[in-house]
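Missing here: one protein chain of the complex. Every other protein chain is in place.
Let's look at chain A:
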Amino acid sequence: MLTTYTISVFTTNTIGLLNRITIIFTRRRLNIECLTVSETERKGVSRFTIVIRNENREIVEKLVRQIRKITDVLAVFGYLDDEIVFNEIALFKIATPLGSPALDVKTINLDWNAKVVHWGLDYVVVEKNGSEEEINEFYAYLKQWEILEYIKSGRVAVGKTEKGLVEYLPEGNWEIV
């Protein structure tokens, strides 16, 4: 059975590190579902959130160890979905020319927990946060209108422990941003 794994990689902020990490996946023919890179609350520490699906937990464990081996990597964690709080964000650009069915903003707001973030002349942009599943369901609902563009971010995730980032990092003077 395919299981979703979220791999959080904490690194020093170094040029080329993204490449060093992704070639580990490429070499093992593992497909990255989505990838998000951002700075953390600690100066000089970047965070990669990588989602992969695999049937074999062992392969994922080996992958995590290979990533950990990279010299500029500070810490790596592989999570199952129930071990993290995670979310994605999607933007939908929907055509609203004269004569098209009216957008049901109330339903979008209340039932779907989404919102219109931009009103164009003949279109609107709707933003929806949630899990991939929720976003897919929302996509299906929006199909009754013409969807001009759809984009979804990679996953962002934090572990469901009480620990802060610093406790995962090697001992050091991690200045807060």
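Just so we're on the same page, a contact is a pair of C-beta atoms (placed from the backbone, for glycine too) under 8 Å apart; a residue touches a chain by one contact, two chains touch by 3 or more; residues count from 1.
Assume contacts and distances are computed from a predicted model.
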Q) What is the missing chain called in its UniProt entry, if the choices are "NADH-quinone oxidoreductase subunit E", "Acetolactate synthase", "Urea ABC transporter permease subunit UrtC" or "Protein-export membrane protein SecF"? A) "Acetolactate synthase"
Q) Among A:27, A:106, A:143 or A:163, which residue is in contact with the omitted chain in the full complex? A) A:27
Q | Full-complex contact with the absent chain, from A:51, A:74 or A:142 | A | A:74
Q.
Which parts of chain A face the unshown chain closely enough to count as touching?
A. 11-12, 15-16, 19-20, 23, 27, 58, 61-62, 65-66, 68-69, 71-74, 170, 172
